[in-house]
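Have a look at this one.
One protein chain omitted, others in place.
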Amino acid sequence: MDTIISLFLIFIGAALINNFVLHYFVGICPFIGVSRRVDMAFGMGCAVTFVIAIAATLSWTLTFYILRPDAPLSAWLWKALGGNPGITVDLSILSYIAYIFVIASSVQFVEMYVKKFFPALHRSFGIFLPLITTNCAILFACLEIMKNLQGGDQLWGLHHALALSVGGGIGFTIAIVIMAGLREELELCDVPKALKGPGIALLVAGILAMAFMGFTGVDRGVADAIRTLTHN
Amino acid sequence: MDNTLITILLAAGILLVIAVLMALILGWANIAFHVPTDPKITAVTEILPGANCGGCGFVGCAEYAEAVVKGKAPATLCGPGGQDTANKIAETLGLSLGETWPFKAVVHCAATREQRLKQTPYYGEQTCAAANLVPGIQGCVYGCLGYGDCQDVCEYGAIDMVDGLAVIDVDKCTGCRACEKACPRGIITMIPFKTEEVLVVTCSNKDKGVLVKDVCTVGCIGCSACTKPSDGLIEMINDLPVVNYDKDSSGIDLHKSVEKCPRESLVFIGLHKDKKKPKGEPERIEANFATTIDQTEWRG
Partner (left out) sequence: MASSSPSPAERFIAGILPENPIYRQMLGMCPTLAVTNSLKPALTMAIATTFVLLCANISISLIRPLLKPHLRILVFTLTIAAFVTIADRLLAAYLYEMSKQLGPYVPLIIVNCIIISRCEACASKQPLPHAIADAIGMGIGFTLALASLGFVRELLGMGSLFGHQVLPSSWPNWGILVLPPGAFLTLGALLGAVNAWTARRKARQLSN
């Protein structure tokens, strides 16, 4: 039960409370750039969620077995090459390069795959895929996963990594779709000339971020409620 | 072995293994998942910076390339690439497309405020986008609303609102498409100016003639009189004449079509002011499309 609650907390935290876009400011470029129409925003959100899950799986595997301090595979290689057994192997210096490599390649692969086998899907959101390579949200999820694999008493499992990444992807989708809805309405308003375009979008995003601050504490409350329910 | 050396070897080795793995997978995928595409689109995509910034209004460089190749977007939209990129695209497509023409905006409506019937008073937001949402603001649901959204977005001062009708100065127009995007009714389109004068249909009303007469004093009634002398250049689609700009118009006397029109819905728009209308053109329309009108004078 505790595992499920902790997964739930990670998920809610990434999706609402510490929303990737409105709290951590990752993925701002598409948030401002591709948020003029709701359908496009939704396509972008879906594409990000999809890629973030794949990238998280790959980077968790890579980090857990090779890149984290005292990772099994690299420790074995260290010994096989005759390194000093008293030293902990730590290859985390490679992680940034490895992540960006994994993200770029998996985006490329997913794009080719979808283009070949799901042309309809590719038409609706495949066009967003190349944009995602340089989307901070994906790398940010990988970095958060890495942070929780650096040692300490409880290392994250793959399920934690997936909860964070899918939660973050859904949070991104929620934020960008709300934003697109607001901006469709904004088109009809008489905005001061200097603020037209990104200026007013940022101000609106600020107000949206304030609204999302209202979710603070929701995770604790819901977790407590679940605990009381299951204990009774 | 030395510990430092092993660390370096390990790091390099692991990165190399990842790189080789990814290269193999991607290389295989490239062959296995190959989908044939238009070589022109690929060529333009390669010219573009590939930053996928979305600054052009399209979702990524590839989509913009497709739009450029299909003629739906000008080659000058790429901000990061700048002039170099635009020139290269033009060069690439110019070789394969042949001659290029300047595209200019034209308004497919000729009715001034008084000529649009059945208007209701409107006191809301003074923009076309907002007014367009009000049903029954004027009888014609296709025509110009006259609140000047297109004028506001035009950076070149090429649009004037004359008597509640948007009038474009084709000499000032650069074909940037800002007005085309701004018009909520979609009555501004881009037309290739292959010759000094271009025939333009100045009505967008797709309804039957009776209904059009009901809402407008100058709109097209769909009589198709203009199609006969045009040798197939003008076709009737949805009760509106449509000029096929892809067809070669030399040798066809389009002035006859204009003369046949009982409603003043066909006009010539010329590139240069001194080369004005052909004979038989109603005097009033000429005044509408003149370009030297002082804005303040007209607005009172």
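Chains: A and B, in written order; residue numbering restarts at 1 for each.
Assume a residue touches a chain if its C-beta (ideal position, glycine included) is under 8 Å from a C-beta of that chain, and two chains touch if they have at least 3 such contacts.
Not measured: the values here are computed from a predicted model.
Student: Using the touch definition up top, pick the residue from A:Ile28, A:Cys46 or A:Leu73 that touches the left-out chain.
Tutor: Missing-chain contact among the listed residues: A:Ile28.
Student: Just the residue numbers, please: which parts of chain A touch the chain that's not shown?
Tutor: 22-29, 32-33, 93, 96-97, 100-101, 104, 133-136, 139-140, 143-144, 147, 192-195, 198-203, 205-207, 209-210, 213
Student: Footprint of the hidden chain on chain B, which residues?
Tutor: Residue positions of chain B that touch the missing chain: 46, 49-51, 53, 79-84.
Note that only the chains that are shown with their structure count from here on.
Student: In whole angstrom, how far does the Cα centroid of chain A sit from the Cα centroid of chain B?
Tutor: Between these chains, centre-to-centre, one finds 38 Å.
Student: Can you list the residues on chain B that touch chain A in the complex?
Tutor: 1, 3, 6-7, 9-11, 13-15, 18-19, 22, 25-26, 29-30, 32-35, 51-55, 59-63, 125-127, 129-130, 133
Student: Would you pull the chain A residues touching chain B in the complex into a rising list?
Tutor: Residues of chain A touching chain B: 29-30, 33-34, 40, 62, 66, 74, 77-78, 81-84, 87, 89, 91, 93-94, 97-98, 101-102, 105, 108-109, 112-113, 115-117, 119, 127-128, 130-131, 133-134, 187-190.
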